[in-house]
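One structure below.
All protein chains of the complex are present and in place, except for one that has been dropped.
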Amino acid sequence: MRLYEFILRRLFLMIFVLFAISVITFILTRGILPPASAVSGYLHLGLSDTGKLDIAQGVGVATRSCPSWSAFIDNHAGCVVPLYQQYFYWLGDVLRGDWGWSNLPNDFGVYPTLAAFSDRFPYTVQLAVFSAILTLVIGFSLGIISATRANKLPDHLSRLTAIIGYSIPAFWFGLLLQLLVVYYLTFNGFSLFPVSGALGTQCAICIANPGTIHAYTTIPVLDSLLSGNLAYLWDTIVAMVLPAITLSITTVAFLSRILRSSMVEALSQDYITLARSKGLRERVVVYRHALRNAILPAITVSGLIFSSFLGGVIVVELIFNYPGIGSVARDATVALDVNFLELYVLVSAFIIVSANLIVDILYAFLDPRIRY
Amino acid sequence: MAQEETTLIQVRELYKWFPIKVGLLGRKSIYVKAVDGVSLEIKKSETLGIVGESGSGKTTLGLTLMRLVNSTKGSIIFGGIDITKMKGRDLKRLRRRMQMVFQDPYASLDPRQTVRSALVEVMKIHGSIKDSKLASDKAAELVNIVGLNPDHLARFPHELSGGQRQRVAIARSLVLSPEFLLLDEPTSSLDVSVQAQILNLLQRLQTELDLTYVLISHNLAVVRHICHRTAVMYLGRIVEIGDTSQLFENPKHPYTFALLSSVPIPDPEVSQRLDVIEGDVPSPINLPSGCRFRLRCPYATDRCAAEAPLLREIEPGHSIECHYDLDLNSRPAATGAPAEGKVGAGPVGSA
Partner (left out) sequence: MTRSTSESPGSRSAPRQTAQAVLEIRDLKISFRTYLGEVKAVDGLNLSVSRGEIIGLVGESGCGKSVTALAIAGLLPRNADVLSGEILIDGKDLRKMSKADLRRTRLEDLAMVFQDPMTYLNPVLTVGSQITEIMLENPALNDSASITARLDEISKIEAERGKTEELGLERQILMSAGGGKLGKRDAKRLARLRTLAVLRMVRLPYPERIFKMFPHELSGGMRQRAMIAMALVRKPKLILADEITTALDVTVQAQVLALLNQLKDEIDSSIVLITHDLGVVAKVCNRVAVMYAGNIVEVAEVKALFRKPLHPYTVGLLAAIPRADVAKSELTSIPGSVPDLIAPPSGCRYHPRCPHAFAKCSDVKPILTEVEPNHWVACFLFDK
């Protein structure tokens, strides 16, 4: 099978995966939650169609089936529709691009679900990319150093680091970092790195008034670049340092161990013996011959790590007061905001499925033996 | 003719195709035709050798004969009964009558089992001997038969040499007093000096216990030494079958001839042209039209491309699957540059 056929097939399958996930989420939220919030979710949804701000009406009092959709929306008739019918109403709206209204607390009273999502998601994207780069660079270096000096001091040190990284809970490590920075790395009343927020204006190395940027992409890092505001860019990056370190400590440990074991395995293969017998420099043997083969499992892991970062990391966002999507998802759960949760779960699923697809495509390029 | 009495196994038009899923949704299937229409007859008390290169289907044929792999089509008559559809208790009873010796005794013996318990286990599974004292005696008798001494009974496989392990594997196959043994490359993991011991043992056991053997091997010298009759397989079909001496001294199929000429003779004074055929065995997925050997055959004609030859008897007990009666001893020049298609030919999986 050709690669494009494979991609087409996987994209085709993705539709079914997303459909199944939307059904499951729908049942879990609206089917299990008390009718009040379930219907309230609908009323929000209905608002975009009817423009009425009539939320309190009829909550939880519906006892008979509705003669029509508008009757349900208006809910004056005091009726409910069966769950499967609700799902199709919801699906119809979503396919038209209408994700309904969110009942998250906010400054504007009413808040479209899509806006609740897209206000925060760009921050998650930039933190995820930054943390992923940190993980890849450190994880790969540690893995290679460990494998080429297997069972020697550097390997033992890296193993120790990995065990520590695995075992430290992120919430504790994050707080520890904050303490460290605030108590020991504080100069003239300013800590070295900002310990809170997405734009560092309160730290030793920050630029106090970075100015403003134009929202081209809504992702601050890109927008500050596009706006040519390097001060803003610097502050944005500086603010991500501590959350990214906290996020990466576990994933670096994981990635470096995976890479070490696949490198050790690759280095014991026959083709390495042949490469050495050819008189190649050790550097060529390690990077050209071994790493090319050992990288595949590490890529799978990297894909998983990146997609988990993109889903937002609630604990880290809360500790550093970082405005990512994870903490919104938490608020939405508390507020029983079913519309937002449905959107959040679907986007997360989409990210995970896409990450897997990208990993598989990368495999095909890196390993010529793989044909889909 | 009293053929009914002398034939132990009759194989008729046996097929084993392995499907591979391809296409956008994995709907379309293509097949690896590992065994593709094999008919043969195994006579009682004989040794039939099956030789071929990797991908020839010789191992699959053996596994299908043993009912370790189910056939796609065709019949295997063992002692007058079709065993291809046998199930459950009948199949278990059949297993007592046919046993197998594998290539690598280290892999086929349980490393945590002593020789004695490996032998006794088989008796228990099949309930042939229930009394443990009797079972132990039987085990002692068996190790003696295969040329080991009772000390070896208490040993674990890693405490034995390669040759001794293979002797244990043979003893295990004899526990249920089978009539038929399938020997799958029984000596190819052994050293030359030990190989001779095992071959001699197998020959002695055959006469003493009146066994019927099928020996699967890529080693033509071993086959010539031990087999009464020999079948040559190429890409899932038998291309030549006959008495061993006939076939080795006067091969009639160009493939057999090439195979025999390719074996380096351990005598520097015999001059030998080694590269009589070019190329490797093609993949058993995309078989050529007509005769499947024609792409490597120096004698191939248009007829070979158009029409698949069928196995035909050219002298009593000697059949070939070739359209022509070739005089192979006037040796041909090797074929010219190989055809374009061969360059991309993928590797062939082992049989």
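Letters are used for the chains, namely A and B, taken in the order the chains are written, and counting of residues starts over at 1 for each.
Just so it is clear, a contact is a pair of C-beta atoms (placed from the backbone, for glycine too) under 8 Å apart; a residue touches a chain by one contact, two chains touch by 3 or more.
On a predicted model such as this, the values are computed, not experimentally measured, just so you know.
Across the entire complex, the residue among B:75, B:197 or B:250 in touch with the chain not shown is B:197. When the full complex is taken into account, the listed residue touching the unshown chain is B:54, out of B:7, B:39, B:54 or B:136. Looking at A:269, A:333 or A:354, the residue that reaches the missing chain in the full complex is A:269.
In the full complex, chain A makes contact with the omitted chain through residues 269-271, 273-281, 284, 288-289, 292-293, 366-369. Although one chain is not drawn, its touching partners on chain B can still be listed: residues 53-54, 161-164, 191-197, 199-200, 203, 218-226, 245, 248, 258-270, 272, 274-281, 337-338, 340, 342-348.
Quick note on the criterion: only the chains that are shown with their structure count from here on.
Inter-chain spacing, taken between the CA centroids of chain A and chain B, is 57 Å.
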